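Okay, structure first, notes after.
Of the protein chains in this complex, one is absent; all others appear in place.
So, chain A:
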Amino acid sequence: MTSPTHTIDPIAVLEGHDERVWDVAWNPSEPLIASCSQDKSIRIASYAQTTASGDLDFANIAQIPTGHKRTVRALAWAPSGKTLAAASFDSTISIWEREDGDGEWECSATLEGHETEVKGVAFNHEGTMLATCGRDKSVWIWEVHPDSDFECLSVLMEHAQDVKSVAWHPTHDILASASYDDSIKLYIDDPSDDWFAFATLTEHASTVWDVCFSPCGRYMASASDDTTIRIWKARDTKFHEWNCVKIIEGAHSRSIYSIAWTTADGTLGWIASAGGDGRVNVWAVTEVAEGVDVTLIAQRDETHGVCDTNTVRWCPRPGKQNVLATAGDDCAVRVWGVVPSTG
């Protein structure tokens, strides 16, 4: 391994959850970060730049008990930043909004329909649709109406097992899902009929835990229990055909649970991965003739002590796109900056 050019430096530790933290979500429009936990609560922290050097100062601003009967497993902000969706093992999804924009967080809707645990939730790029997935092997697509009304558009029963996560394409209404059946499926709407799976990617040798698109939308990365990361490239401009163009092996010693892609100057961006070994890796991705080159630019072990790291997410806000947050079994959310090595 070439020596990393960057380091992953701690910025903040957000404590307060009583049990393991499953997911963390950066608000796209406001300096807010939300986390959810097995303790059935959602916590929201705000952050601000305190010094000229750019240090971020975090403050807990809300602790929402949610009312969910079981673990809150996943979170997603709408692109507007005004709505937060929370997926729970109690088979429901709750929708949270602030009264008058800055008051108390209130549940404005509960989505029922999944048979068992809901494990993933994601808004599309326009905020007009919400996708959810879960242990009942299904992927649901909901249309977002005004005043927190949701209409089910489709129930996709394509996977043979538990669906772990869903991710929308950054510019098109294409949905990806990752499953315990070791596959990734991609879905699109047939305007004359229903949503359908147009591609199934089966090259992972074990559970696919997470999937994300590159900021440009031409690539996709997946993280698996087989301890590899795969990068997939769209072969056409309509994103209908995807091929694996890179396999990253040996970067994690245990299951990789989470993967996230951020923009970075001069490259296709940076990919961060995290998993059961507690390690966080950051790669710079560059485009080459037949796909991509990846360079490991930073690595940090024991990000949550001896515990599993469940999620890694990049801050989407301008100027902060080198900041990432991780959620772990140590009940904490940890915020990190990926910065050039000194010396």
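Things to note:
The working rule: contacts are C-beta pairs under 8 Å (C-beta built on N, C-alpha and C of every residue); 3 or more make two chains touch, one makes a residue touch a chain; residues count from 1.
The rule is simple: contacts and distances are computed from a predicted model.
Matching "CCT-beta", "Iron hydrogenase", "Protein Mo25" or "Gamma-tubulin complex component" against the UniProt entry of the left-out chain gives the name "Iron hydrogenase".
Touching the chain that is not shown, out of A:Y180, A:F213, A:F239 or A:W270: A:Y180 (per the contact rule at the top). The residue touching the chain not shown here, chosen from A:S148, A:T171 or A:T263, is A:S148. The chain omitted from view is touched by exactly one of A:W26, A:W195 or A:W314, namely A:W195. Between the chain not shown and the residues A:P4, A:P28, A:P79 or A:G113, the one that touches is A:G113. Seen from chain A, the chain kept out of the figure touches residues 67, 94, 106-113, 115-117, 119, 135-138, 145-158, 162, 180, 193-196, 207.
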